[in-house]
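All remarks here apply to the structure that follows.
With one protein chain held back, the other chains of the complex are shown just where they sit.
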Amino acid sequence: MSCNFGEKFKITIFGQSHSEAIGVVIDGVPAGITLDGEKIASFMARRAPGKNAYSTKRKEADCPEIVSGVVDGITCGTPICAIIRNSDQHSKDYSKLKILPRPSHSDFAAYMKHGGFNDIRGGGNFSGRMTAPMCFAGAVAMQILEKKGIKIGAHIEKIAGVCDTRFDPVNPDISTLDGKDFPLINDSVKDEMLAKIEAARLDCDSVGGVIECAVTGLPVGLGEPMFGGVENVLSQAMFAVPAIKGIEFGNGFDCADLKGSENNDEFTVNDGKITTVTNNHGGILGGLTSGMPLIFRVAVKPTPSISKPQMTVNLETNKPEELVIEGRHDPCIVPRAVPCIEAATAIALINLI
Amino acid sequence: MSCNFGEKFKITIFGQSHSEAIGVVIDGVPAGITLDGEKIASFMARRAPGKNAYSTKRKEADCPEIVSGVVDGITCGTPICAIIRNSDQHSKDYSKLKILPRPSHSDFAAYMKHGGFNDIRGGGNFSGRMTAPMCFAGAVAMQILEKKGIKIGAHIEKIAGVCDTRFDPVNPDISTLDGKDFPLINDSVKDEMLAKIEAARLDCDSVGGVIECAVTGLPVGLGEPMFGGVENVLSQAMFAVPAIKGIEFGNGFDCADLKGSENNDEFTVNDGKITTVTNNHGGILGGLTSGMPLIFRVAVKPTPSISKPQMTVNLETNKPEELVIEGRHDPCIVPRAVPCIEAATAIALINLI
Amino acid sequence: MSCNFGEKFKITIFGQSHSEAIGVVIDGVPAGITLDGEKIASFMARRAPGKNAYSTKRKEADCPEIVSGVVDGITCGTPICAIIRNSDQHSKDYSKLKILPRPSHSDFAAYMKHGGFNDIRGGGNFSGRMTAPMCFAGAVAMQILEKKGIKIGAHIEKIAGVCDTRFDPVNPDISTLDGKDFPLINDSVKDEMLAKIEAARLDCDSVGGVIECAVTGLPVGLGEPMFGGVENVLSQAMFAVPAIKGIEFGNGFDCADLKGSENNDEFTVNDGKITTVTNNHGGILGGLTSGMPLIFRVAVKPTPSISKPQMTVNLETNKPEELVIEGRHDPCIVPRAVPCIEAATAIALINLI
Partner (left out) sequence: MSCNFGEKFKITIFGQSHSEAIGVVIDGVPAGITLDGEKIASFMARRAPGKNAYSTKRKEADCPEIVSGVVDGITCGTPICAIIRNSDQHSKDYSKLKILPRPSHSDFAAYMKHGGFNDIRGGGNFSGRMTAPMCFAGAVAMQILEKKGIKIGAHIEKIAGVCDTRFDPVNPDISTLDGKDFPLINDSVKDEMLAKIEAARLDCDSVGGVIECAVTGLPVGLGEPMFGGVENVLSQAMFAVPAIKGIEFGNGFDCADLKGSENNDEFTVNDGKITTVTNNHGGILGGLTSGMPLIFRVAVKPTPSISKPQMTVNLETNKPEELVIEGRHDPCIVPRAVPCIEAATAIALINLI
């Protein structure tokens, strides 16, 4: 089923963009863990819309109500359910999309899958809004991981061709990213990125990018061979974030052009601990964590909902027809997708521990 | 668990490179399906080692014995178990690797995970040999998919920087690849690729590459949103093939540099059927199949087992030590990985139908 | 995980007796199904407390709010989440139970499992209240099953030694039970049962009983051999209803005293359809449905929460101590458990179809 992920920290996500509420049930959180509600709220605020020029004008409080699993701020060993009410909805914006599917959006496939009964309002459960409960679950997972010394940080590696510095794969500095709304390693590229986004917005268009994520503090040997490897589990989680079209670990697609002698990471001893000199493998060997930092990148496609006129097909007449999408859409979702990638990473990794 | 994949066509893979046998149990195959044993054998032969200059000198018959689930060549509705005996093993080759982990191989992580009790012989269950039962399961899945008009084909998109032509994403011609041991769309690049591989072999080194896969005949609407999407399920399967370090769908990482208006695939009508004019989305929208050909690429790292001397750490002394890997290894695993990618694709897709 | 059940119609139950809310997520309901809200409400009313002398004085509206998965009364193919607010709570009643576990209740085991962090209020998530969301899910499942001609009905087979007539196993008449709050085949035993319950109540005690359930309209061949059989799946669901201590199918434990020639159900032809003459097998052969009515019975223990003084152990002092349970408890939960058994049956069976 599509709404479930994980065996140990099992999440079940429900809701549609414009249903009464969206939310998540988390099963498997041990009893006795104190949850820091403010930390959860500030993490979710990074994903929430309506704050910046580059994000949609919709304003959603995205304030989760925890209805079960927590007593006086402490987990009690039963499933945690958090609910987020949908409020600032403009459902009428979407009425015509039922029969005029947006290019490169889920509309057409969802219509065919559900015989027209899919909830088209706001993209239904294909909406990026569904990452809000995922971020809640990720924020809970992160608090548990942090107590084990595991830290997750992601940054905008690229937007519209403008590149940030990549992580040092052997020693990524996650701390500099902490809490940034527009997380970059090299903040000097921020203005150029913002200019590209603004230009796209004014042109009724959108731009894409790449997000890079690093995880430190992982012990050696997490994951399982074959289908339960770290890459398998992380990639399954990552593609739950809408608009992700590719993922690569370590040096990724670049490894295809290297020789084994160039790509292999030799072992050495550092302060008595076995490490590798380089980290082309991105912290994963044979599907297991190697003890080196976990490094991966995901490709984010440009927002498909643009205001420029586009050709589509009317599902009632089966004839081509021009479509001008109204409503409020992000000209670039990369910044808001960063915390989603961190959340998906936390959810995936906590299931391997 | 790592050895399981799928809910409807559920496979369970067992064995180690040098255990008595390896094999797979397939649960969920309906009763009454006639299996073409020769077709299974010829598919598995594409993966089998020992045939070419670019593959290991090991000779493994890789002849699966079906011990259950099939009566007189027809499935009877119960789990199919196929067993492949391990025969041509040189276990002594691996004795020293127990304490001298090979760079960029699973040895170190597996040792730490299992407290030294991991089966190091031939790489244990991290071995590429484990793709043999996966190919058996894939061959069974393919026969069922073909009856539904679904065809899968992959080719070597790149080896050591030498590139094949990519699939036409709107109309990929899979039929030209059928049965090729060294599958290329443009066969004229074969000699250059082989020369690169041979040069690496003579230099005690290895090379990597990229495999591109296409699937035609898929209906619209397969897959589920969030964690059950086509990308999620395919990527989870793909990373079960050792040495895969990245995956991208459609135009993949290239989409990051495009504008929405460039990347979006407009809808049109073709012979009364709704299609897209371009196929940057690679046949997947919102995690669901769009009816267009499914296109994706995976990065294959150069074989980590090379004969060149490399530095590692002795796990008993905790001191750096030089390692010269003996044994027989492929200087390039890309050609033999092609049927594995096809098999993993078949296994993933049949679970979505 | 304990809060999940099923693969096709997958339910996830959350909440504690006195948390903000309880609820359920149902994944796998196809799009396009019109749900009858009144039918759901009237089914849930049968389980709701506060209506009769034999049930607790708590009054819970038990009015589910559907927050996702349904648009204008029709399912849209995404998970259905229903939430029931907890309102009439007297949490102070339970304060001392944290350290004085009630005999034959979950308190002691839950305390040990969760290191004292379990939610003791109202029994937490071990409470019978958790059957409310189960009944919601069951009511949805029943509506889908009824469209396939499958009907489920249960009655009070016994309370405090007073027995109702059993179902005719070959031709059980479910229709006579429809909607009864105190469902009996032979209504003439009702007064005697009620008298036994009232006597127990006046004596600060409680009584148990047996519930018998029948299902008609099942096709032949549902279920799977081994672990996926009808008995396996039904029993796994049934023991989720608190206080159930046993289950038997067909003639159940009585078969132990019969000879094969007495117990075997011979086949015959009825109106061209193959049936069995008798139905000792209760509609299940080899774990599969036989096409005959499904018949089973469950034992319900007397409510463990009684007002009579009982000995327990103080978990802080580790010394025996007398306990007098206050609060409002059913002197007999059998009548309210009947719809829970029907709901659990519906949830189990819909996963086999």
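The letters A, B and C name the chains in turn, as written, and every chain counts its residues from 1.
Here, a residue touches a chain if its C-beta (ideal position, glycine included) is under 8 Å from a C-beta of that chain, and two chains touch if they have at least 3 such contacts.
For clarity, every value in this text was computed on a predicted model and none was experimentally measured.
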{"item": "Candidates C:Phe5, C:Phe43 or C:Phe167 - the one touching the absent chain", "value": "C:Phe5"}
{"item": "From C:Val67, C:Cys135, C:Val207 or C:Ala346, residue that would touch the chain that is not displayed", "value": "C:Val207"}
{"item": "Touch list for chain A against the chain that is not drawn", "value": "7, 78, 225"}
{"item": "Interface with the unshown chain - residue positions in chain B", "value": "1-4, 7, 10, 12-16, 19-23, 25, 27-28, 30-32, 65-69, 71, 74-81, 83, 110, 113-115, 117-119, 121, 124-125"}
{"item": "Residue ranges of chain C at the interface with the undisplayed chain", "value": "1-5, 13, 101, 103-110, 112-114, 125-126, 130, 158, 160-161, 200, 205-210, 220-229, 231-233, 235-237, 239-240, 242, 244-253, 255-269, 272, 274, 276-277, 280-282, 285-291, 299-306, 308, 310-313, 315, 318-320"}
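The criterion applied here is as follows: only the chains that are shown with their structure count from here on.
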{"item": "Far-end chain from chain C, centres as C-alpha averages", "value": "B"}
{"item": "Rounded Å distance, chain A centre to chain C centre (Cα mean)", "value": "40"}
{"item": "Chain centre separation in whole Å, for chain B relative to chain A (CA means)", "value": "26"}
{"item": "Chain B and chain C, separation of their C-alpha mean positions in angstrom", "value": "47"}
{"item": "Where chain A touches two or more other chains, by residue", "value": "1-4, 13, 110, 113-114, 125"}
